[in-house]
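Heads up, one of the protein chains got dropped from this complex, but the rest are sitting where they should.
Chains: A, B and C, in written order; residue numbering restarts at 1 for each.
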Amino acid sequence: MTLSHVLLLASALFSVGVYGLLTRRQVVAILLSVELMANAANLVFVAMSRFRGGVSGQIFAIFALALTVAEVAVGLALVILLYRAHSDTRVDLASELKQ
Amino acid sequence: MKELATLWLPLAVSALAVVALLVDLMLPVPPPGGARSKTPAPVVGWVVILGLAALFCVSFFHETNSGTAMHGAYRASYFATYLQRLFLMGGLLGALGGLDDVAKRTPHRQGEFWLMLLSSLAGMMILPGARDLLLIVVAFELMGIPLYIMAAYSKTDAEPTGAGVAPRGWASEAGLKMYLVGATSTAITLFGLALLTGMQGTTKLDLLAATPLSPLAALGLVFVLGGVGYKIGMVPFHMWVPDTYQGASTPFVAFLSVAPKAAGMSVLTSIFLFGLGAHKDVWLPPMAIIAFLSMGVGNLLALPQTDLRRLLGYSGIAQMGYVLVALAANDAMGLGMVLFFLTAYLFTNLGAFLVVHTAAEAGGGYTFASLSGLHRRSPGLALSLLMFLLSLAGIPFVIGFWAKLYVFLAAWRAGLIGLVISGIVLAVMGLFYYLRVLQAAYMTDEGDLPTPQPPPALQLAIGLCVLAVVGLGLWPRPLIEASTRAGVEMMAPLQAAQAQAAVKLTQR
Amino acid sequence: MNSHLLSIIVAAPAIAALIVMFISERDGANSRLAIRLVSLVGAAISFAGSLVAIRTYDKALGGLQRVEDYPLIPSFGVHVKLALDGWGGPLLVLTGVILFAGVLASWTVKTRDREFFALLLVLTAGVFGVFVSQDLLVFFLFYEIAVLPMYVLIGIWGSSHKVPARGPFKFVWNIFDIGGKQYAAMKLTLMLLVGSAAIMAAIFVLFLKAGGTTFDMGVLANTKYDRQTQIIVFPLVWLGFGTLAGVFPFHTWSPDGHASAPTAVSMLHAGVLMKLGAFGVMRVGMVILPEGARYWVPVVGAVAAINVLYGAFCAMNQTDLKYIIAYSSVSHMGVVMLGAATLTTTGWNGAVFQMVAHGIMTGLFFALVGLVYERAHTRAILKMGGFANVMPGVAAFFTLGCLSSLGLPGTAGFVSEFMVFLAAWKSQHYFWAIPGVLGAFITAIYVLRATRSIFWGPGPSHDFHDLSDAKKTEWGAIVILGSCLVILGFWPRLILDYIDPGSVEYLGKVLAPVSALARLP
Partner (left out) sequence: MTRPVMYALVALWTPAIAALALAALVPLRKKGWPAAAVAIFSSLVSLGSAIALFMDRLHDEVPQQLVAPWIHAGSTVVAEVGVRVDGISASMLVVVTLVATCVQVFSVGYMHDEPPAAYGRYFTLHALFLFSMNTLVIAPNILQLFAGWELVGVTSYLLIGFYFKKPSAARAAVKAFWVTKFADMGLLFGLLVLFAATGNFGWDAKLSHGVATAVTLLFFLAVVGKSAQFPLHVWLPDAMEGPTPVSALLHAATMVAAGVFLVVRTNPLFAQAPATRMVMLGLGAATALFAALLALVQTDIKKTLAYSTCSQLGYMVAALGAGSMLGGFFHLTTHAFFKALLFLAAGSAIHAVHSNEITDMGGLAKKMPITASAFIVGSLALAGVPGLSGFFSKDLVLEAVEGQLSNVPYAALMLTAFLTAFYMGKVVFVAFFGKPSNEKAAHAHESGLSMSGPLMVLMVPTVVAGYFGATFAHVQGEHYHFHFGTGPAVASSLGLAGIVLAYFVYGRGPRTEQPAAVALVDRIAKTRLVNRVYEYGFHNVTLVVASGLAFVDRYVVDGLINLLGYGAIEAGRKARPIQSGFAPDYVLAVVLGVVGLAVWAVFGSWR
């Protein structure tokens, strides 16, 4: 179980998150996949700290968790706004501003 | 105690935020359902404005240019003080501009907007001095998240179009788009940082460049560049800019288009110039490409625009392209000129947006038609718009001319000849849409739009901006000397260190 | 000797512009008069100042005199350094004359005259600045200030003109209304700013290669740039400034710009601003980059020769009076560039003299065109005819202008063209003189053809009802300019004695390393 295995797992997780981000219709699902990408980053932090020593990785992971949580909270607030405006949370509803 | 002394300015801003919250609490809450007769006076707004103005003045008397805090994570310097003053001025002008718009949009929940503004400002305060990647990320997020809220902040969605029909949910759409791109960028930044700090073994900026960059670290570096770039509106990450500028309330966009970009630039400087200055050959080519793309796409897509907010949005992207050119110079004069350009850009773009907002308030929406006959309706406003456009276009005797000239000169001195030439050519393409706005304001006179009467606070904000743009244009010497001092002070030790590092590398 | 005359000359129009802006529009008639008087006073101060400057210029001593140095950004070596050299004197006087005549000629501007006069004065302040500034960056600064008011002046007070959509690029017509005043203003400004972009790049190289400490032109001229840099940078300067001087491929803004501009503006623009371009090429391009100049001179001369013939032939085909004069300006500026390309004292004297002579000629022409247009409300010369019967004075001065432009001895036009052709024939590219002389002949054709179709022939047709000769204020402009032409024609040494030391001094720098043979006059 070396560092490269974990990195592979993390990047797999990251790319799944990106895929979900691009294809899902519902905004909530998009939030979910962003969350996934952030967790992949946390995984790398912890792995680095485990295999390359030093405690800064783990500290960083905890802070990152806090940050992403705050972000998702705001994201959900925006979803509610979208729903209140269009009574649905599909992402293509928010496309009046263009060109 | 000594640590608190070095951190007194960011702490003061947070304190101001708390005070604003308290004042908001004490205000009488209108009876539920009762006749909401007239909109209450923007008391909280004035408190914030006075607070920021006081802090800005005090920052000149009580300068803390040295000393560290948070165990070395934060180090004060003249560079930090210069940027902090810049953010304070940005916040002050943004607040002045937005005072009446916020009161109009959400008369009874004004406090919340000011709280968001101040917390974002607090985040910005810390950024320039941050020497630790962790602190940088936290401060960056502290600045970013409130912006999503402020962008989506308008319950009544009163889009001041003359047509009277209020399109539903423009502001919320703007906020949502900004949020989606922002969230993705944050995730990418975190992933990049994870790789970078992991491989380099430290999160301290000063030690970051100790070991040469492994491919994985380079990958992380690039992810960080992309992630942070979103805030500045660099080209591949700029798609949210025009829609958000069109959707959100314009005084907020005036603030959004200036202060956060400056903060983004300070993050880039910290990470790339201070942290990884030695490994320039890794991050310079991508930054040069991004700079070229920003200038190109910014100017090109601004040409066909009819909505003034989108046009100024794209123009902002192009202006940031010029800053990146100076940043890529990676030397003392380059950094100095980045600061100088950001100051010039702050006053110019903020003023331009406020003038466009005032003209739109008087009817005619945000299209060119709203400006027609402006010279007759209110000569003062037209003259200030003229000054801002000249500054954006880089025509003499306004600050924009010196800014653009020295940005390109610094880059040319550092040898980025190709980039500068393409910059100059693309800038000329930009002149076309600046002159077209000028043409709408000065030469066309159809329609009988009423004369715009901006509220006193807005007038003060525009007045300050014009004063700065013309004053500094005629007498740029103090500002140039200040920005050069900041640049030299930060880069001199680094360049010495890099010189030793280079020598060491060659010996081994 | 730290006198402040030069800064007074440069600042007078700018201050007058400021005052004009703050004159309130309230009480109609006398506020309009106040605006005009203030502008006239501003113009008079700078004109008198330029006369004093040229009178007290010590010809024997030569070199830079009346030096004034105000630091603007010392840390970057930017000083507002004003000084008068041999060339500066006559060009200052020319600008003074044309500005004075311009203000007189635009006495009857009706709409928004406050902004009109303010912009006109700012434009001229920029021009004055360029002729006396010795610091390259400040030179560029004043150069840009002189360019931008043109946009607003043509855009607001200009006149449109329909151009039929034809030729290979017809599709361009559906987004630009070619010939309209907005289009003309936009094209003029953009092309000139593209030129200034090239100049900016050149300034960077000059500044950095000279140690990056100062922009002072004297210092830059003494630094020995390596041959490769000079060969690359000179075309930048030549085409940058050349666009304003109407160099061949980039001259197309001039006909539209001048035809759409109001009278005083086209007087100032063709009369003075185009000289700025040629002055820039000689003063910045040739003096600071001698080797580059010598390398590129054959091309500069060839293009100038094309300019002369091309401009003359195009002018012959025009039916709009202002277009004829605009194309003739392109042709005459070709003569200036030809003189500059010879790199001999006579050639440079001829070039600078032609700048002054052509400045006066075009000023006279556009003043007269303004008078004719005000009365006939049309510029199509085919519709006009027999105007001499009604306005003999205007006809006489128009003929005088024509004779000077075709190079009649006894008028200023001949002196400069003769010097330039002489120098061209003696330089190693002697075949340049042939298109020059041919151009002068073709100028004779289109100029007299225009005079015949406007002024000669039976009485004016009946649809021109209010034709009358010039009135009192209008006489001022044309009499001053007309008499200048004849005086300079009979006794050119009046200004040649000032131009000559300037040329000898600057040429010394250009031909320093070259053998004595090339130094023949």
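By definition in this document, a residue touches a chain if its C-beta (ideal position, glycine included) is under 8 Å from a C-beta of that chain, and two chains touch if they have at least 3 such contacts.
None of the values given here were measured: they were computed from a predicted structure.
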Practice problem: Using the whole complex, pick out the displayed chains that touch the missing one. | Solution: A, B, C
Exercise. May I ask which residue of B:G45, B:P146 or B:G226 touches the chain that does not appear here?
Key: B:G226
Quiz item: If the missing chain were put back, which residues of subunit A would it touch?
Solution: 18, 21-23, 30, 91-92, 94-99
Exercise. Against the chain that's been left off, what residues of subunit B make contact? List them.
Key: 176-177, 180-181, 184-185, 188, 215, 218-219, 221-223, 225-227, 229-230, 235-237, 239-240, 242-243, 281-282, 285-286, 289, 297, 300-304, 429, 432
Quiz item: Which residue numbers on subunit C touch the omitted chain?
Solution: 163, 166-169, 171-172, 175-176, 178, 187, 190-191, 249-250, 252, 255, 310, 313-314, 316-318, 344-346, 349, 386, 388-389, 392, 399, 403, 406, 408-410, 414-415, 418-419, 421-422, 425-426, 430, 433, 437-438, 440-442, 444-446, 448-449, 452, 455-459, 492-493, 496, 500, 503-504, 521
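In this text, only the chains that are shown with their structure count from here on.
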Exercise. Please report how many Å separate the Cα centroid of subunit A from that of subunit B, as a whole number.
Key: 26
Exercise. Between subunit B and subunit C, tell me the centre distance in angstrom, where each centre is the average of that chain's C-alpha atoms.
Key: 43
Quiz item: Which of the residues in subunit B end up touching subunit C in this complex?
Solution: 375, 390, 395-397, 401-402, 405-406, 408-409, 412-413, 420-421, 424-425, 427-428, 431-432, 435-436, 438-439, 442-443, 476-477, 480-481, 484
Quiz prompt | Touching residues (chain side subunit B, partner subunit A) in the complex | solution = 133-134, 137-138, 141, 145, 148-149, 152, 157, 167-170, 172-177, 179-180, 182-184, 186-188, 190-191, 193-195, 197-199, 201-203, 216, 242-243, 246-247
Self-check item: Sites on subunit C touched by subunit B in the complex
Solution: 72-76, 112, 115, 137, 141-142, 144-145, 148, 151-152, 155-156, 182, 185-186, 189-190, 193-194, 197, 200-201, 204-205, 207-208, 212
